[in-house]
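Some notes on the structure that comes next.
A protein chain is absent from this complex, but the other protein chains hold their places.
The letters A, B and C name the chains in turn, as written, and every chain counts its residues from 1.
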Amino acid sequence: MKTYILLIDCTDEAGIVYKVTGVLYERKCNIISNDEFVDKSTNHFFMRTEFFGDIDQNEISAEIKKSLGSANISLVEKKKKNIVILVSKEHHCAGDLILRHHYAELDAHIEAVISNHQILSGLAEKFGIPFHFISHEGIERAAHEEKILAAIGEYNPDYLILAKYMRVLSGNFTERFPNRIINIHHSFLPAFIGASPYKQAHARGVKIIGATAHFVTESLDEGPIIAQDIIHVNHRLEVDDMVRAGRDVEKKTLATALNLALDERIFVINNRTVIFS
Amino acid sequence: MKTYILLIDCTDEAGIVYKVTGVLYERKCNIISNDEFVDKSTNHFFMRTEFFGDIDQNEISAEIKKSLGSANISLVEKKKKNIVILVSKEHHCAGDLILRHHYAELDAHIEAVISNHQILSGLAEKFGIPFHFISHEGIERAAHEEKILAAIGEYNPDYLILAKYMRVLSGNFTERFPNRIINIHHSFLPAFIGASPYKQAHARGVKIIGATAHFVTESLDEGPIIAQDIIHVNHRLEVDDMVRAGRDVEKKTLATALNLALDERIFVINNRTVIFS
Amino acid sequence: MKTYILLIDCTDEAGIVYKVTGVLYERKCNIISNDEFVDKSTNHFFMRTEFFGDIDQNEISAEIKKSLGSANISLVEKKKKNIVILVSKEHHCAGDLILRHHYAELDAHIEAVISNHQILSGLAEKFGIPFHFISHEGIERAAHEEKILAAIGEYNPDYLILAKYMRVLSGNFTERFPNRIINIHHSFLPAFIGASPYKQAHARGVKIIGATAHFVTESLDEGPIIAQDIIHVNHRLEVDDMVRAGRDVEKKTLATALNLALDERIFVINNRTVIFS
Partner (left out) sequence: MKTYILLIDCTDEAGIVYKVTGVLYERKCNIISNDEFVDKSTNHFFMRTEFFGDIDQNEISAEIKKSLGSANISLVEKKKKNIVILVSKEHHCAGDLILRHHYAELDAHIEAVISNHQILSGLAEKFGIPFHFISHEGIERAAHEEKILAAIGEYNPDYLILAKYMRVLSGNFTERFPNRIINIHHSFLPAFIGASPYKQAHARGVKIIGATAHFVTESLDEGPIIAQDIIHVNHRLEVDDMVRAGRDVEKKTLATALNLALDERIFVINNRTVIFS
């Protein structure tokens, strides 16, 4: 008996839950949890079902597909996923993920850390994680991305995690991993899009700063938002203090988003996410 | 076509969702939202379904009962509920509810305000709500409660709201309204049970104060918790400042809990609540 | 013996605190609280001192000015301030302020409510507050603003509170009340500047919505921020739900900002605020 996660989304109509749970019931599957949601503005139905049983995945998927007509169906065994982390110079998000991984708090295996700088190689190595230094200097973006793709190609990651990777990825790169690249942006998007968000925040005199974890699309800082969180600040914080204070909320928000993805809890519709948490 | 809310809880077993949604599907009901939860420590299943259709409530309830065996089933039409508010001297919670009611933000009709003091009579009257002054002076608690029960008896409230009603209700009183009396307690329960929680909080030097909305049982401050919230405080706040600061979190927490109850989103099991929010 | 609030800001240099407290000490004033701050990026010094004593305000101000050279000095008696509220159709912020005022929780006297709609006249009247209906229909903005200024002229407000007043004020209007008009904006500025912020927030799929209280300048939504707060949201909230959920954070944030202003706790420098809270 194994545990599975079934994700279905389709145009809403009567009877979907009944039909899907019927297929599972007939095969003696036992539902552990079940979440449904209908997005009214698009009349779209979303369902996430976790169940265990002794099944043939293809047979069940086909049977559900037949009973529902045109639906997006994903049926996967619940198990540890593989991730590759991309970083630049800052350690806090990568360090947090590596410690969670080391102490088995993360439902994922970190296969490698890839960076355009060497500074974090020691951190990865201390915890026995392969580190790939791929400098961006002296080469074009396309060539740099090809090298990164080659390094990623050694692994088979379910997700790429941009844990403060500070270079913009091309559409050519991002389209290979649709809804499979998660970035942490150091602002409460859509405020302070672009460079130096804490500098912008300080200049505007905001009383709250935040962080946003989102799937990466070709449009920088515009992908579907997965998680956001904030902290309160005041006039005493200079730009550098905001950067420091922001680290804690950045690493927490990225970890939250990653856990949601690892547990197959995120749907994307029209650049928005539906998250069963 | 009307909208209904179906609440089911029972020992967990395979097929419950399938069977229940089957009964609704056969009667051409359209599910608007569906939430399920299985409490692992008790192996108990909870389900809340909102649907619309043209149905016979008794027939559907009987059919579901038949298919499930022993389950708690509640099937009610979704509509405005009636509430009676009990207060003592403080205005902030009652005032907040009355304003929300006046501007149709509350899915409830406030039938009356009952108080052991006269001070809030003007507030109720400004908004056309009957006010009953029932003094507790010179009479025993049992006699006082009888008078209050008589006043409540003029109405048919779905819920009693203790919006800073500062007298302890007897078991004889509370058992008449199981899970239908909501109290706001001015602390983050179970911290500072009993009298003068803000004074206790100040003496202990806490950095956070809170409020708790809970169903009222015979055991004071021990009933199932519905909602809690907090605010951060510091050494600058004297006891009076904490009382003042606490008002905002008290009124917000009570309103949150009431809205959950009005929308039939709360189950109670073993003094804990399961809330589909 | 009366209580006073002294506000000083000037270019930083050694000895300011010593010199100012010396002037007060010689006149046997007793300091209740004292806050200082130096903004490093501008090398500007800010000081707020609350003290009581039997003094000649002009004499003390002159003496401090003499000892400091060029500084901005404000010395006022601590007392209830007067405010005028401007509203359009929405009740929640005005209703909250009126209730706080009615129960003496606000350190201000609400002299009048002015609106371009009639809908909230009943609310003001219930609590004995003069209501001025000044329609904007059929007249130009300048003419409308003249009428509002005339109405305000009957009173002598320390602050104008835009409690969901939904018309843009001209520079001609705002420059008459520098740092004396407080607006509540229904978004976490600078995100979602402009119209329909909740609609924008829903379309962007944010997981947090917020509110911003700020001083009003000629540039819409660009004035110095006083207070901000947020609530977490999820995919279940349609635009209307966000509007509803936002009300609580809007009214709380506006009340917070107003209290800071009433207690003379806000300095403005370069479109940012320094707040001693």
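Here is the rule we go by: contacts are C-beta pairs under 8 Å (C-beta built on N, C-alpha and C of every residue); 3 or more make two chains touch, one makes a residue touch a chain.
Everything numeric here is computed off the predicted structure, so don't read it as measured data.
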In the whole complex, of B:Asp39, B:Asp107, B:Glu146 or B:Glu218, the residue touching the missing chain would be B:Asp39
Among the options A:Glu26, A:Glu105 or A:Glu154, the absent chain makes contact with A:Glu105
For chain B, residues touching the missing partner are 37, 39-41, 188-192, 203-208, 210, 224-230, 234-236, 238, 271-275, 277
It is residues of chain C that touch the chain not shown, namely 14-15, 17-18, 21-22, 24-25, 28-38
Residues of chain A touching the missing chain are 91-92, 95-96, 99, 103, 105, 126-127, 244, 247-248, 252, 255
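The criterion applied here is as follows: only the chains that are shown with their structure count from here on.
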Maximum distance between Cα centroids and chain C occurs for chain A
Taking each chain's mean CA coordinate, chain B and chain C are separated, in whole Å, by 36
Chain-centre distance (mean CA atoms) for chain A and chain C, in whole Å, is 41
Check: chain C positions touching at least 2 other chains come out as none
